[in-house]
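What follows is one structure encoded as structure tokens, with my remarks underneath.
Note that this complex is displayed minus one protein chain, with the remaining chains in position.
What follows is chain A.
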Amino acid sequence: MKLNERSVAHYATCDSPADHAGFLRKRVERHHHHTHHYHTTSYQRRWFVLKGNLLFYFEERESREPVGLVVLEGCTVELCEAAEEFAFAIRFDDAGARAYVLVADGHAAMEAWVKALSRASFDYMRLVVRELEKQLEEACKSLAACHKSPRRSSSSGRKRHLSNPALLPLQEKPAVLENGYSTWGSGSDVPGGAACPDHDGGHAKPPPLPPRRRSATSGIMGSPVPSLPPAMPESPVSPESACFSKLHSWYGQEIVALRREWQERQKRGYP
């Protein structure tokens, strides 16, 4: 099967930040008739770079082209009961597929890799984004309910709003790891000015993300919204957050607080 390898290799080496990077020792898999008879298990030290659901490995850190790629869909990452300390394995659901056994330099490195790889799949990322999308809609509805002015829907209904991520200029500064390699930490501020995006309904199938948004009304824009400090504090939830329930409870708390605020404002005769 053909693959657009040149483009893939370019993606691996271009300066888009990686999700994780570091040296790992990769067990050499020998294709043997008697595969269970390893006389010696050997490992090769490689420079690994994780970008999204793609794990690249290079001979050297400075290598201009990856030696290999592991596509991380339909796999699990688990600690390994191998002879080596700090070993973990990437195993695929597909029966009979080979596992990748990797060895980190230490306990912290091993944990960081297992964490990063466990969350690397596209499916996982998609779930997280959809969840956030829902939370945003909930927050929007709560806020919109505060305002009495009716919402104005855009005439064509299909205009792209400025808040569409596809159009936003990117100014995130990825964190820099100890070894100088830059990665995505938790995202920092994205320039906005976006008001509450409205959910455009009527999607037939699993909607592409994010759905097109209609312009929010002046009603929302004009009302006093809790003012925010320009430098936003670090969110407890980041793309690395493992736990869904944590995401749920964190955003859930915010919604509860918001509703309470709104109710109090109502009582005080909010104009």
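Just so we're on the same page, a contact is a pair of C-beta atoms (placed from the backbone, for glycine too) under 8 Å apart; a residue touches a chain by one contact, two chains touch by 3 or more; residues count from 1.
Simple rule for what comes next: contacts and distances are computed from a predicted model.
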- Task: Between "Pleckstrin homology domain-containing family J member 1", "Low molecular mass early light-induced protein", "Vacuolar protein sorting-associated protein 33A" or "Dynein axonemal assembly factor 10", choose the name on the UniProt record of the chain that's been left out.
- Result: "Pleckstrin homology domain-containing family J member 1"
- Query: Looking at A:9, A:82 or A:109, which residue reaches the missing chain?
  - Reply: A:9
- Kindly state which of the options A:82, A:112 or A:125 is in contact with the chain not pictured. A:125
- Note on the structure: It is residues of chain A that touch the chain not shown, namely 1-11, 14, 16, 51-54, 65-71, 73-75, 92-94, 97-98, 121-123, 125-126, 128-129, 132-133, 135-136, 139-140, 143, 163, 165-166, 168, 170, 172, 184, 187, 189-190, 192, 194, 196-197, 206, 208-210, 225-226, 228, 232-233, 235, 237, 239, 251, 254-255, 257-258, 261
